[in-house]
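Got a structure for you, written out below as structure tokens; questions coming shortly.
Here the complex is missing a single protein chain, while all its other protein chains stay put.
Right, subunit A next:
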Amino acid sequence: MELTFYIAAAVAVLATLMVITRYNMIHALLYLVVSFLAIAIVFFTLGAPFMAALEVIVYAGAIVVLIIFVIMMLNLTYEDVQKEKEWLKPSVWVGPAILSLVLLAELVYMITAAETAPAAAVVAVDARLVGLALFGPYVLAVQLSGILLMAGIVGAYHLGRQKKKVVHRFLQERSAAA
């Protein structure tokens, strides 16, 4: 279990280092997903499996997809299909693939090790305890984070709205006639 932690930590640091040195945004996001997956493995080794699942779903799923959507909306790349083909060469995806394979091997090892030795050394704080504390002493903070998310939705809608140009129909008719 200790070795899996160190390998996952090394993968996380390596992937993060690749994120901050890329020039292409999509390549950086690929490495960012690998970094989040590695940190999820770290959470798993630390005895927080529920948080590992949340890390994969929210960080590697929702947030990265949101950033990809915005990159697509910005329409930064006007290159043609030839350029697209050039982007898909193996040197783009082989780095994230190797790092993800290391993580997959660790996951398979941990699942098989848990089957052979059910009394593992790690004391897990399971989701039941977290839920009990979350809706017990922390219920006010849960409501506050609900308010924060609502403010986030309203703010993102308001800021992201495109201003429509309003032209009087008389001017529209004149510009159509001219």
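In this text, a residue touches a chain if its C-beta (ideal position, glycine included) is under 8 Å from a C-beta of that chain, and two chains touch if they have at least 3 such contacts; residues count from 1.
The working rule: contacts and distances are computed from a predicted model.
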(request) Between "Glucose-6-phosphate dehydrogenase assembly protein OpcA", "Putative zinc-finger domain-containing protein", "NADH-quinone oxidoreductase subunit K" or "Amino acid/amide ABC transporter membrane protein 2, HAAT family", choose the name on the UniProt record of the chain that's been left out. (result) "NADH-quinone oxidoreductase subunit K"
(request) Check the options A:L101, A:A114 or A:L134 and report the residue that touches the missing chain. (result) A:L134
(request) Name every residue on subunit A in touch with the hidden partner chain. (result) 1-2, 5-6, 9, 12-13, 16-17, 19-20, 25, 28-29, 32, 35-36, 39, 42-43, 45-48, 50-51, 54-55, 58-59, 62-63, 66-67, 70-71, 73-74, 76, 121-123, 125, 129-130, 132-134, 138, 141, 145, 148-149, 151-153, 155-160, 162
